[in-house]
Structure formats: structure tokens, C-alpha cells
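With one protein chain removed, the remaining protein chains of the complex are shown where they sit.
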Amino acid sequence: MGKFLVRRLLNYVVLIFLATSFAYLLAAANLYPRGYFEQMQPPPTDEVINTQLDTLNLNDQTPLAQRYVTWLSGVAQGDFGQTIQGGDVTPQIWLKAGVTLRLITVATLLGSALGIAIGAYAAVRQYRMFDKAATVASFFVLAIPTVVIALSVQVFATGINEALGFQFFLFSGEYSAGFQGNGWELLLNRIHHAILPTFVLAVALFAAFARYQRNMMLDVLGADFVRTAMAKGLTRRKALFKHALRTALIPTITYFTFTFGVMVSGATFTEKIFGWHGMGAWLIDAIFQQDVHIVAAASCFMAVTIMLASFLSDILYAWLDPRVRV
Amino acid sequence: MSTIETSTEPAKAPTVPPAPNRIKGIASQLLGTPRVIIGLGLLALLTLLAFVGPLVSGWEVGERDYAALFASPSADHWMGTNKTGQDVWTQSTAGLQKSLLIGLLVALLSTGIAALVGAFAGYFGGITDRALMWIADLALVLPSFVILAILAEQFGGEGGWIVLVLLLAMFSWMVTSKMIRGMTISLREREYIHAARFMGVPSHKIILRHILPNMSSLLIADATIAVSTAIIGETSLSYFGFGVQPPDISLGVVIADGSKYANSDWWIFAFPTVLLVILVLAVNMIGDGLRDALDPQSKSRRS
Partner (left out) sequence: MSAQTIENTEATSERPGDETPVLEVRDLTVTFRGFNGNPDVNAVRGVSYSVRRGEVLGIVGESGSGKSVSSMAAMGLLPDHAVITGSVKLHGEEILGLDDREMATRRGKVISMVFQDPLSGLTPVYTVGDQLAEAVLVHNPKATKEEARERAVRLLDLVGIPNPEGRYRSFPHEFSGGMRQRVMIAMAMANDPDVIICDEPTTALDVTIQAQILDLLRTAREETGAAIVMITHDLGVVAGFVDRMLVMYAGRPVEMGTVDEIYYGSRMPYTMGLLGAVPRMDLERQGALVPIKGTPPSLTALPPGCPFAPRCPIAEPECSLAEPDLLPVGGQPSKAQIRAAQEAGTSGGAVAADTGVQRVACLRSGEIAENAWTAQDIYPIPEIPEVPAAKVRREDRAEMLRVESLIKHHPLTKGAVFKRRVGTVYAVDGIDFDIREGETLALVGESGCGKSTTLMEIMGLEKPQGGSVSVMGRETSKMSGSDRFALRRDMQIVFQDPMSSLDPRMPVFDIIAEPLRTHRYPEADTTARVYELLELVGLNVEHATRYPSEFSGGQRQRIGIARALALEPKLLVLDEPVSALDVSIQAGVVNLLEELQARLGLSYLFVAHDLSVVRHIADRVAVMYLGRIVEIGDTDSVYTRPAHPYTQALLSAIPIPDPEKERARTHIVLDGDLPSPANPPSGCRFRTRCQKFVTLSAPEQERCTSVEPALEATNGGDQATACHFAERQSVL
């Protein structure tokens, strides 16, 4: 068992290493950090730019292999290099990750809980009104890209704000810039800012979870063990709840774990549109700013979360389902 | 008396193999699912719109009407114009063309890769399986977004969208291939696969003749879902300018363009968005309907 885990984790490390290296090499070969300095006002001399680039290990006149080795030896010591402005990348990773986590935790919990409840009930009422309505709703949501949902919500919120004459909905940033206040007021302010982006993410997730849970539930609805439970004297409702739903939840919970990991990079659009400075927004800004090190660091972080999510969902599956429990 | 029940009059054995009517069977099965019919109808309408729309508007794709910037819908510009005076109707329908093409090609490619990788990994098992699944894992952790974003600008210009299609396909086959692998493993133990093996049919033929056809319904359904995933993916990329590059135009580009004016000049945003939503909805309906109609498992749920 221990050996098995170690082998598997080792494989993950290799995969993450390859993914990060690939991201670094691709970014270093294609992004143009020199341009960032060249467009400064007043334009610095070539020498100044070269020294700047050299200290940052971003000089395109240095062979790529050499830059890669330098960068890699830093990474080996937990140093992902510096941003193009000269700050350290590593501490920022945690900062950005924190923002993303705050955004997605509530949204995923909310969206999946709603989706599971609706999906499970729709399965029980298959082909009835509720099922049809839930199906239509989730289909509709699934057909709209998150970008469009987010933008539509913004348009809608702006309309309401204008109609009300004050900022009922806030949709920019994680909290009001320069906000002063004690802990509670700050918390409230943060929650106020979080409502819309959370809603956007939750809606998209709800649809996916509702479909997924419905399918899982349908698989066990006709199962013999539900019939056995009823034959013992449980009512249909109780047999469905206690036996069918419990069994059908196992795959959904692993799906949830996986989704949560993927959301770290999947929330990019929502972050960007609502002005949250999370991981995804950081990455996009970095690409625009030709910031090689941030691109590599963010890629690494996302690879880690994806691997972690798939690993955890496997573990959770083994733990929840006695049939595969080790 | 013999145990063999022959028909009363032994029919003359024909000398040519009979032509079974399998396609007809599947078609009638599909037409029995209303969702598929509605989806197909919508899709046909949209395809028509995509190819006829730009021709009937009276405006060329990309043509600017400097007399009408930000013009609201009118007889001249059915869906108004954008900030540079381009006709929204023309731009959107032309974008629809490319979005459809991208969606179909990506789906075809990624499902093809997924089917082959999954079936070979599942059928052969062992080292083949581990190698192929490792590649799938690698593709899963590679930062697809970064790769697409960085390479998007490198491959601008005429025909650049083909590269985008290839990249999108490269990063969308993994999950499906794992599912196909799982199904292959269970199919591999079916008796008709054993029978084929025991009569000496080579492995690659077994995969192509027995295993993949028996998943075809699932593959078709999954490919349909992949169409909508690809379209949505392209739209999202375009929002940041990483999608289709000029002079090509896709729905995503038009929507991204319009999104900046969603509050003030809604028509620039609304028309392409509505087109996109209907397109994805139609495709999803076909895919889901297909899965229900063709998957024998889902049918047993009815009882």
C-alpha cells in the first residue's frame, strides 16, 4: 500500500514537473519581456534593459537552455523567480490562491448542493413535470458560456442599480478600495462583493451537478437493493433516500472533489470579469505583460491542483465505497 | 423426424449476401426522440443562416459603414452596427460559420483520438495501457490555457484557425478516452470478443470491427457534446483575444467585441449571444437525446 502510494505520487511529481517545464519553455521562447521595458517612458537604453533582463533571468540573448537551468535551480529551492516588475513570485502564489479559494469554496458548495438535490429529485420524478423543468433549466444554463453568464449578470445588476439609484449590487473587486472599518464591516463588505461572482459560478455548477446526479440516481433507482429495502418494510420514499441516494452520492462526491480542483483554473473568467485578483486573472495578466515567471508559476500551481484533485477524488472514492475500500 | 425445424418449403438460397437495413433502424430510433428532432431542426436552421445570412444582409463581412457607428437595429442594419460600423447581422452569421466548423472539426478529431487511444489501452492492457494513460494524464496537467493563449498569436492570419482546432482537439480527448478505456475493458470480456479471438481475428480488427462499433452510440453522443464544448471553449478564449485571430471571425470574437458595450448598445452583444446559445442548446439536445435513444442502459431505466 505504502509503496503503491509513493509510486503514484512520484508519477504525479514527474507529470507536474513536465507540465511546468513545458509552460516555462513555451513562455520563455514566445513571450517578449524585452517589449515590456522597451515601451517604458522614457525608453531606457539597451544596456539598461539588458541588465534588467539579466537580473530577472529573462534576457532573450541568453540561450534558452541556460535560462531554464537557472530558473529550475531556483524552483528546486522553492523560488519561482521574480515578476517582471521585480517582486518575488513565490509569496504571491499563496496570495492569489487565497483569493481564488475564497471565491470558489462557497460557490462550489452551493452549486453542487443545489444540483445534487434537484438532480436526485428529478431522477425520482423521471419524465414528470419537475424532471422536465429541471432538465430544461440545466440544459439552458449549460448552453451559455460562463463569460456570457457573467456579463449578463453584470448587465442585469447595472440595470437594477440604476433603477434603484444606488449600488445594490457590487461587481468589481474583492472589497471596496480603501475601505475602512472594523472586522465585521469588512466581512460584510467582502460578502457584498462576493454575491454576484459566487452566483455566477454556482449557477454554472448547479447545471452540471444536476445532470450528473440525475444520471447517477437513475442508475440505482431500479436497483435490486432498493426493492429489498422496500420489501423489508421501508416506504418508497425512505428506501430511495436511505439506500438509493446514499449509494448514488459516492460518485458525485468524487466528482465534486475533482471539480473543486479544476475550478482553481476554471474560475478565470469570473475572476477577470468581476475584478478579483485570483490565480486565473493573475495568469492572464501575466501573459499580457509578457511575464514568463508568473506564467510558469501559475501553470505549476494549476497542475498541482488538478493532480491533487484527481488523487483526492480517488482516495475519497475508495474511502466512501466499501466495495473498493482498501 | 429431425430436431431441426426447417421451414415448410426450403427457400432457394440466394447467392449474394443480403443487405441489412441497419441505418434505417437507427434512423427510426432517433426520430422517435423528440429532443433529437428539435435539435436537428434548429441546427439545420442555424447552418442555413450561417451560410446564407452574410449573403443576404447587403453588407460584406468586415465592411464598415462609417455613416452608422453604434447604430441600433434598423431596416438597413437588421441587427445594428458595432463601434466600427460593421453590420452585426453579417458579422454574427459569418462568425457562426466558423464556430460551427470549429466545433465539428474539434469534436471529430478529439473523439477520434479518444476512441483509438481508449480502445487500444483498454484492449491490450499492460504496458500499452499504462503508456497511453500516462500520455492522457500528461495532456490533462499541461497548462492548455497557457499553451493556447501563447500560441494563438503565433498562428494568426489566414488559416490560423486550423491550428486552433488542432490545439483544442489535443486538449479535449482525455476524459472521453478514459471512459472508452473502461468500457473496452468490460467489452473485452464479452463472449463475442472471445469468439472472434478464438477464430483468429487479429487484435486491431477486433477493435475496429467489434469494440468501437459497439460503442458507436456513445461515441456519437459524446462527439456531439464535444461540439458544444469546443464552441464554448473557443468563445471563452476569444473573450481574451486568444481565440480565432483576424481576419477570421467567429461567434466568440463577435461576442467579445460586443461585450464591452453590453450595457449601452445591447444589440451588439445580444444577437451573437442568442445565436450561440441556440447553437449550443441544439447540439446538446441532439447529444443527450442520442445518448438516451442509443444507449441500451438508459432504455432499461424506463421500466
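By letter and in written order, the chains are A and B; residue numbering begins at 1 in each of them.
FYI, contacts are C-beta pairs under 8 Å (C-beta built on N, C-alpha and C of every residue); 3 or more make two chains touch, one makes a residue touch a chain.
As the structure is a computational prediction, the values presented were derived from the model and not from experiment.
Across the complete structure, the visible chains that the omitted chain touches are A, B. Screening A:96, A:243 or A:272 against the full complex identifies A:243 as the residue touching the chain left out.
From the options B:128, B:216 or B:264, the residue with contact to the unseen chain in the full assembly is B:216. One chain of the complex is left out; on chain B, the residues touching it are 1-7, 10-11, 13-22, 25, 32, 190-192, 194-196, 198-201, 210, 213-214, 216, 302-303. Contact between chain A and the unshown chain involves residues 1, 4-5, 127, 223-225, 227-238, 243, 246-247, 250, 314-315, 317-318, 320-326.
Everything that follows uses one rule, which is that only the chains that are shown with their structure count from here on.
With centres defined as mean CA coordinates, chain B is found 25 Å away from chain A. Chain A makes touch with chain B in their complex at residues 11, 15-16, 18-19, 22-23, 26-27, 30-31, 126, 139-140, 142-148, 151-152, 154-155, 158, 218-219, 221-222, 265, 268-269, 272, 283-284, 287, 295, 298-299, 302-303, 306-307, 310.
Against chain A, the residues of chain B that register as touching in their complex are 134, 137-138, 140-143, 145-147, 149-151, 154, 228, 232, 235-236, 239-240, 255-256, 259, 262-263, 266, 269, 273, 276-278, 280-281, 284-285, 288, 298, 300-301, 303.
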